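The other protein chains are all here in position, but one chain of the complex has been omitted.
For subunit A:
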Amino acid sequence: MSNRDAIVVENLTFQYPDTETPVLKNIHFTLKEGEVLGIIGRTGSGKTTLAMCLNRLVPTVIQGNLEGTISVFGQDISQRSVADMADKVGFVFQEPENQLSQMTVEEEIAFGMGNLGISREEMKYRIQETLKQVGLEGFEKRSPLALSGGQQQRLAIASVMAMRPSIMIMDEPTSMLDPRGKNEVYDVLRKIKTYGMTGVIIDHEVERMASYCDKILVLDDGEVIMFGTPKEVFSELTLLHEMEMNAPQVTELADRLRKELQIDVGSPITVEEAVKAFQIVSIK
């Protein structure tokens, strides 16, 4: 992992035209290349707006008043357009179906590449590659509408990945899916890091985020409440509960054990960590 800064956000404030108060207030954070950032927060806390700021959907397509600077790989992006940013920052949306516009799976993946002017040979190579990465080999000639929700979302991810962005932003990619679809999508998300991409993921599934995010950003009412490693963030249980959010269930359990049964197992954030912590306790 290199130490280059992938995303630097400074003093970011954003206000929609028809509102009284800004939706994002004075946001600061830095994400290193190759790290995965998870953004959590209540509905309406500005998670999606923050994510859209990173690829310029806000404020070029969705209008509003933006102050502050965002740099992507050291470059200020304030003069760039979304289409300009598309090969640097990929964006996966919430609804799988709304992201598909072509007649077949392979054309869907080729669409973004076509807009970047990539040659046909390279396209064919990348289609096969990304289909393999998301586990949709053999679906080339299918209509995207004939896929299941999880497959459609993986196809949407594949179409973004084919454009080879260095940063991948996903806005609640699994919230519209059933458990099986969620698993399928998370299997793909887990691999993003191995492809050397930097990720920004918005989701409500704290258990899963605890296991694969390097940094967690807690957003409430447009302000950064916490920013740090999952360990740091999820041990602040009282703060999270104040904002109607939860830590992973194992962390909650460890907390209750400490408070109610005076068993101190630390604050594990994943099942594996919890098992280790319990082993140590039981040996004692």
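In this section, contacts are C-beta pairs under 8 Å (C-beta built on N, C-alpha and C of every residue); 3 or more make two chains touch, one makes a residue touch a chain; residues count from 1.
Please note the rule applied: contacts and distances are computed from a predicted model.
Enquirer: Which of "Energy-coupling factor transporter transmembrane protein EcfT", "Aldehyde oxidase", "Thiol reductant ABC exporter subunit CydD" or "Phosphatidate cytidylyltransferase" is the UniProt protein name of the chain not shown?
Expert: Its record in UniProt gives the absent chain the protein name "Energy-coupling factor transporter transmembrane protein EcfT".
Enquirer: In the full complex, which of A:120, A:190 or A:241 touches the chain missing from this view?
Expert: Reading the full complex, the residue touching the unseen chain is A:120.
Enquirer: Any idea which of A:159, A:174, A:251 or A:270 touches the chain not displayed?
Expert: A:159
Enquirer: Would you mind spotting which of A:73, A:111 or A:278 touches the chain that isn't drawn?
Expert: Going through A:73, A:111 or A:278 one by one, A:111 is the residue touching the chain not shown.
Enquirer: If the missing chain were put back, which residues of subunit A would it touch?
Expert: So the residues of subunit A touching the unseen chain are 55, 57, 61-62, 81-84, 86-87, 90-91, 93, 95, 97-103, 106-107, 110-120, 123-124, 127, 143, 145, 159-160, 163.
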